[in-house]
Every structure is written in structure tokens, then in C-alpha cells.
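The block underneath contains the structure these notes are about, expressed in C-alpha cells.
Heads up, one of the protein chains got dropped from this complex, but the rest are sitting where they should.
As written, the chains take the letters A and B, and residue 1 is the first residue of each chain.
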Amino acid sequence: MQAFEYIPATTVKEAIAILAREGEQARVLSGGTDLIVQLREGRRKVRAVIDIKQIPEVNELSYDPATGLQIGAAVPCYRIYGSPAIAAAYPGLIDAVSLIGGVQIQGRATLGGNLCNSSPAADSIPALIAHQASALVMGENGERRIPIEEFCIAPGRTQLQRGEILLSIHIPPVSPYSGGAYLRFIPRNEMDIAVVGVGAWVALDQSGTTITAARIALGAVAPTPLYVPESGAGLIGKLVSSETVAEAATIAQAAARPITDMRGSAQQRSHLVGVLTRRALHIALKRAGYKSA
Amino acid sequence: MANKTAVQATINGEDVEFLCEPHQSLLEVLRDVLRLTGTKEGCNNGNCGACNVILDGVLVNSCLVLGVEAQGKRITTIEGIAPPHGLHPLQQKFLEHAALQCGICTPGFIISAKALLDHNPHPSEHEVRHWLAGNLCRCTGYDKIVRAVLDAADVMAVEVSK
Partner (left out) sequence: METPVAEQAKATEVSVEERHYNIIGTRPIRHDGADKVTGKALYGADVRLNGMLYGKVLRSPHAHARILSIDVSRALALPGVKAVVTSADLATLDSVVSRVGEGAVNWRYLSNNILASDKVLYHGHAVAAVAATSLNAANEALNLIDVQYEPLPCVITAVQAMRPGAPILLQELRTNELGARGEIPTNIASHDQNMRGDLERGFAEAAVIVEREFTTGIVHQGYIEPHTATAVWGTDDQITIWTSTQGAHDARRQVAEVLQLPVSRIKVIPMEIGGGFGGKTVIYLEPVAALLSWKSGNRPVQVTMSRFEVFAGTGPTSSSVIKVKMGSASDGRITAAQVTMAYAAGAFPGSPVGGAMSVILNAYRMENVQIDGYDVVTNTPRVAAYRAPGGTNAAFASESVIDELACKLGIDPLEMRRINGAKEGDRRVDGPLIRRIGYLETVEKARASAHYQSPLPAPSTPGLKVGRGVASGWWGNWPGGTSSVSVIVNNDGTVNLIEGSTDIGGSRVAMAMQLAETLGLQAADIKPMVVDTDSVGYNDVTAGSRTTYSTGIAVHKAGLSIIQQMRERAAQLWDVESASVDYADGVISSKDNHIGFKELARKVGDGDGNVVASISISPNGDGVALATHIVDVEVDEETGKVQILRYTAVQDVGTAIHPAYVEGQIQGGAAQGIGWALNEEYVYDQQGRLLNGSLLDYRIPTALDLPMIEAVIVEVPNPTHPFGVRGVGEVPIVPPAGAVANAIANATGVRMTVLPMSPQHVLEALWTQGNERV
């Protein structure tokens, strides 16, 4: 690859200053599992990489049942699923985090990087959207918070402006009678990029039979991960049943805009959106406490 | 030519210092700068596991780590697995079970298996297969590899309990 400078930043301020100065010529390095491959294959060219792994704030991983889950931009996947409390509270997120690559990828890859890389097929993003996560971004003009569903604007491009850096991702506290799930379809059993991914999250009423909230997001069927509000909205107030779930799946299918590429055909993907939405919803419902008769 | 950086790391228990350019991967550093050629390149993009090493106790693809990122880190490669004399139980079991044919993937598998057993001393067959899914082998069909790892786990558990 073309030569670049390696800059280990120690503060957020330092990182922001370099990003502001270099613009597209610099790229943040956290896990490196996407960036290093892109640089090596010539798909990205930069003058400098800014290693943020020494910056304390972006390495913080904290969970408080009252305030929710905060994942620093440089926290690798293995730390997230390695926390029993987080795994118990957010199984739907863990579904995704433990699917990115394989064990050795998860030793380096970060959720922040997965988000900022903005691949249409990223595994974590539909799960984050379903869990109503938001990104905390810092720039020269201060902080701002961006809902994950708005974060990615095109393959490889995000809302981050020049001089901005992702600090952390926040997932709201677990509401009672709620549950999430992420399912993806791949041809093998691991190591593949998602052909289709679906993140689903539901909340039930106290009786556990009626849906009070639902969020569904799709991966690999549009230029960016796709939040399908109408699919979740259609579930609100409905009694849980196979028909309700199937309806939500059909709505999700209609929203998908899949292409045919070497990983799958458009027809196959469209079909899989329906199948996986149904299955993900069933898991989410079960986790939310729904007990089928 | 970009500037070379001096990097200090501990590799297989030994403190080392090396020079490398920012774009050089840890894999390249191990093989070409430090002449530790036991770690192999199979794909150079994180899909085959032949380059696996243990970095601060975590299993990683060394092709996806920059040499400069090794600063201050503890790294274990295949050359550091065996005790001063003899073989590690994993290595011994790989030989007893004929869990290698061409042997090119073997260093990566042994490193991965060691990381697994450090983390989970009593894995099930499924857990072994799941953990090793990132290590590709084209010769064995994995059968004897999985058996060797399970057998090594038993042996190591006995030794721990002694």
C-alpha cells in the first residue's frame, strides 16, 4: 500500500485537530479490520491514520440499568460479549456483535468501526437501530447526538463532518417486557458477509400479549442499513400472533431495495427479508416474555 | 519512503525492538523483520487464520494489526508455544491424532486452540468448531483437528488438577 503516517492520538482534541486539518486524507484507526484491508487493496488512500486506541474516553464500556449501555468507539467486540451483565441485558445486540467475522476478528473489530465503515451489510447496525441506539459525535464545534438510523448516508459514507469523530454509541436502558434479536443469513455458518440481516426489537404490555413498541431494521438490502418504521408501527397495539408477525414481515419486505450481486440475488434477498423478519420477531417476542399458548 | 518507527514489544516472553514502516503489518514484521516465519500468510485479509497470534491475551489476525500497533504489547506466536524442552500438549495431540497433513494451517490452529483453552478449558465439540471457524484447513476436513483439541483439553485439565 502507499505509505501513510501513523499517528497515535492520546486525546480526543488531538484526534479532532488532525481530522480537521487532513479531511479525507486521514482516517481513524480503531480495530483496523476494515481499514487495513481497504488500504492494502487500494480501495482507500490516506496520508495518515489516527490510532484512537490510547484515548481513554473511547475505550470505556459501561452499563447501568438505569441509564443504559455506553460503548466507546474503540471498544472491541470481544469486550462487549465478554461482559455477562451486558450479554444478559442486550441479547439482541450480542447476536450481532458475536457474528462479525470470527473470533479473531472480534478480538480487534470495534462496534464504532463497524458503524463508521458504513457497509450496507454491517452486522451491528440493524441491531443498533432496532435497539434505538444513538451515536455521540464530537467535532471542533462541540458534541452532537445522531440516531443510528440516520448515521450512514451511503456505502462507506457517514454523517461525520470534517473534523468530527465518533466518541461512543449509546443504547437506552432495557424497558420491561422488551426483547431484541438480530438474525442474518449467510451461506456458510460463520465468516461470511450477511446476504440479508434483520434487527428486531419489541416491547409488550404487562400481560405479555400486546405489542406496545417495535422497531425493525434491515441490512444488506439497501445502500445503507435500513430502518423500516412502518413495519414496527404496524405492530403497535396488536395482539401477538403469527399473522401479525407475518404482516410486519411483508411490510419490511416491501421496504427493502436489494440488488443482485455475487453474494445473492435480489429475489432471494427480498424473500429472505420476509423469512428473517418473521424469525427475528419471534425471537425478540420470546425474549420480551411472550409465551405462546 | 515513510519514516521507520522503533517499536518495543514482548514476543514469546522476550523483549524485542524492531523498526518498521507504518504500512507494514504485524505479520510482515514477524516474518520479514524478526524472521519468525512460523506464522503464515494465507490470504492477508483476515479470512483464513493462518496468521493468528495472541496479542495481550486476545486471539487476532496478525495481518490486520499494524506493526506499529504492537508497541508495548505482549505477543505469542507459534514459536512461543512449546516449553523449553518437548512439546505443548496441543502440539503433541496434533501429532498423535494426525491432525495435520500439509501443516501450513497448523501454527494458526494451535495458536487459536491455545487461546480457546486459555479462555474455556472444557469446550464442547460445537464450541471448538465455532472458535476455530476462522481457521481454514483444506487438507483434513477438521475432524482430527477437533479431536486433537478436545483431547488436549482433557490432558491439560488433568495436569491442572494435579
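Convention: a contact is a pair of C-beta atoms (placed from the backbone, for glycine too) under 8 Å apart; a residue touches a chain by one contact, two chains touch by 3 or more.
Note that the structure is predicted; figures quoted are calculated from it, not measured.
A.B. asks: Among the chains present, which touch the one that was left out?
C.D. replies: Counting the whole assembly, the omitted chain is in touch with A, B.
A.B. asks: Who touches the missing chain here, A:25, A:175, A:210 or A:268?
C.D. replies: Touching the chain that is not displayed is residue A:268.
A.B. asks: Which residue among B:6, B:19 or B:87 touches the omitted chain?
C.D. replies: Answer from the full complex: B:87 touches the omitted chain.
A.B. asks: Given the full complex, what residues of chain B touch the hidden partner chain?
C.D. replies: These residues touch the chain not displayed: 21, 23, 28, 31-32, 35-45, 47-48, 50, 77-79, 81-82, 87, 91, 94-98, 100-107, 110, 125, 128-130, 132-147.
A.B. asks: In the whole complex, what residues of chain A lie against the chain that is missing from view?
C.D. replies: These residues touch the chain not displayed: 1-3, 185, 187-193, 195, 262-265, 268, 271-272, 275.
The rule is short, and it goes like this: only the chains that are shown with their structure count from here on.
A.B. asks: So the centre of each chain is just the mean of its C-alpha atoms; given that, what is the distance between chain A and chain B in Å?
C.D. replies: Taking the mean C-alpha position of each chain, the two centres sit 29 Å apart.
A.B. asks: Within the complex, which stretch of chain B touches chain A?
C.D. replies: Those residues of chain B that touch chain A are 1-3, 5, 21-23, 25, 44-47, 49, 52, 55, 58-61, 63-66, 68-69, 71, 112, 115, 130-131, 133-134.
A.B. asks: Using the touch definition from the top, list the residues of chain A that touch chain B in their complex.
C.D. replies: 1-6, 8, 29, 31-33, 36-37, 39-41, 49, 51, 53, 76, 78, 101-105, 107-108, 189-191
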